[in-house]
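Got a structure for you, written out below as structure tokens; questions coming shortly.
Omission of a single protein chain aside, the complex is shown with its protein chains in their original locations.
Now for subunit A:
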């Protein structure tokens, strides 16, 4: 079984990003970029499936500029076997990514695609579901446990009321939530080895799909800052403030 893992290059989760000075977008010049944290979890899960003898090959795919090669190398260092860059300088939204990854999934004959649940830059939480729709496959989002057996995948999902287990026939799309696993760090020897693993570049323009942005960003701005309050000296003072000043008790 071949597993495909789409990985996105995003601003590192520790970075506080700012709007561009003209408010037209997000300032990403000189910002530290990393693999989307949920995608690290997805790669880890795929690599574990391979280590358990369930998956035969793990292929990482990233759509975007040439800089995404760095993200793919991280996936390779974590244990992916091969990587594919679908290169374009067009700003890609979830629907476009889903269309591109669909082509790759079909060409590769992938039986399982494990996405991250959401990219922490646009917080869209769309690509996995869109990809499943376009492929006409089942989808199991927000996975905290994945078990593959007998041509099915059983996925425990984090839902609003607790947990839910779904069974999907393969092929299927899964999206990884935070508690699916603890992704490993790429060790130095594995980073060295990853340099020799195959990384192919395909041109998005040659895929014959419409990747133009469907949603236009008019402006990006900082939300009104919440002004800090005061420190109270005691529990008694806190209770008094909550009653008389904030009037919430």
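By definition in this document, a contact is a pair of C-beta atoms (placed from the backbone, for glycine too) under 8 Å apart; a residue touches a chain by one contact, two chains touch by 3 or more; residues count from 1.
Convention: contacts and distances are computed from a predicted model.
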Answer for the undisplayed chain, UniProt naming, from "tRNA N6-adenosine threonylcarbamoyltransferase", "NADH-quinone oxidoreductase subunit K", "Branched-chain amino acid ABC transporter permease" or "Electron transfer flavoprotein subunit alpha/FixB family protein", is "Electron transfer flavoprotein subunit alpha/FixB family protein"
Among A:43, A:98, A:186 or A:204, choose the residue that contacts the chain missing from this document, as touch is defined above.
-> A:98
Residue of A:168, A:186 or A:199 touching the missing chain in the full complex | A:168
So that we can see where the missing chain sits, which residues of subunit A does it touch?
-> 11, 13, 16-19, 26, 93-95, 98, 117-118, 120-134, 137-142, 144, 154, 157-169, 172, 177-179, 213-223, 226, 228-232, 234-236, 238-239, 241-243, 246, 248-249
